[in-house]
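Written out below as structure tokens is the structure these notes cover.
Just one protein chain is left out here, and the rest sit where they should.
So, chain A:
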Amino acid sequence: MADVALRKVVKRYDDVEAVRGIDLDIADHEFIVLVGPSGCGKSTTLRMIAGLEDISDGDIMIGGDVVNDVPPKDRDIAMVFQNYALYPHMTVAENMSFGLRLKHYPKAEIKARVTEAARLLDITDLIDRKPKQLSGGQRQRVAMGRAIVRNPKVFLFDEPLSNLDAKLRVQMRIEIKKVHQKVRTTTVYVTHDQVEAMTLADRVVVMNKGRIEQIGTPNELYHKPATRFVAGFIGSPAMNFIPCRLEDVGGTVQIRLTDRIAFPLPPARAARYNALPRSEKLLLGIRPEHLTESHAHLEPGVETFDTVLDVTEPMGMETLVYFGLEGTPICGRVDPNAGAKDGAPMRLAMDLNNMHLLNDETGVVL
């Protein structure tokens, strides 16, 4: 096991920069998830750590050693691919032991390791089957088994759950977490699914356009996003962004959303935003769960407004409501018994204690 460090790593394909100088420190035993939309450079970064892609600039270190020019087989890493990449002509046991056999491990040790990994992944019964006789979930377990038996310094996962159906994905997510809790190998995991990122990671690295937008624990990213991209990417349904500006009214600072709707800033936030220039174009960032039905007793900082709902989506434990504020589509989450109906008027409450203010031009969270 080992730590992994990336120093100003760049990947260029001809004139295109896929990865633009990223720095990242991954501690020993840590589970790091690289997340971002397609083309953000997350898979390229993983493949550079694996040694499957050359790096154009910078350094990659595994266990303190620079591995820029070390071939994949000598990096002591194991990788799990999206399409499993099992050897179709080998049995499960042969697939799992392939790496060990190439390294001429003693037969007894190979058998012991395969048996142990199979037990850990609950695939002992499948050990003599060929990949085509397995379901998607089973194949993914075998792929993980192949990684585990090698007992590598680092596990690399490249969107391993993308080919599975929704239910199996949730199940395998838990399996992966359990396996990591047992083996504690440093793990770098790539996904475009922010739920996977949030649920699995010790720390999440949000990437966009070849750069790291923010690194943090799932909670940090959710509650303290650094940029509009992170704020919008993490959380489902996504955070609402409403154009707004600050104004001074009778000694208090107000946040004006529309001609009709303006709220005083909650005391907790007023100090933080007071110094902002009043002319600046801003965005109010508010998550759907902070836009709920109105109650008789509202806490300080929770403001109400009336609107007409466009669409409602009953989800069972909650109902998502969609409406517009001067052309900006907004999503809220209300109690299923709050009486939200398509096209009906409704009084909603906005919890400004959990608001974010963003610079509309730079996208930075203020």
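Here is the rule we go by: a residue touches a chain if its C-beta (ideal position, glycine included) is under 8 Å from a C-beta of that chain, and two chains touch if they have at least 3 such contacts; residues count from 1.
The rule is simple: contacts and distances are computed from a predicted model.
Trainee: Since a chain is absent, check the UniProt entry for it and pick the matching name: "ABC transporter permease", "Cytochrome c-type biogenesis protein", "NAD(P)-dependent iron-only hydrogenase iron-sulfur protein" or "Copper chaperone PCu(A)C".
Mentor: Cross-referencing UniProt, the chain left out corresponds to "ABC transporter permease".
Trainee: Using the touch definition from the top, which of A:Ala5, A:Ala50 or A:Leu161 touches the missing chain?
Mentor: Of the listed residues, the one touching the omitted chain is A:Ala50.
Trainee: Could you tell which one of A:Gly21, A:Gly39 or A:Pro72 touches the chain left off the display?
Mentor: Residue touching the chain left out of view: A:Pro72.
Trainee: Using the touch definition up top, pick the residue from A:Pro88, A:Gly250, A:Pro277 or A:Gly343 that touches the left-out chain.
Mentor: A:Pro88
Trainee: Tell me where the left-out chain touches chain A, residue by residue.
Mentor: Looking at chain A, the ones touching the missing chain are residues 50-52, 71-73, 77-79, 81-83, 85-89, 98-99, 102-103, 146, 150.
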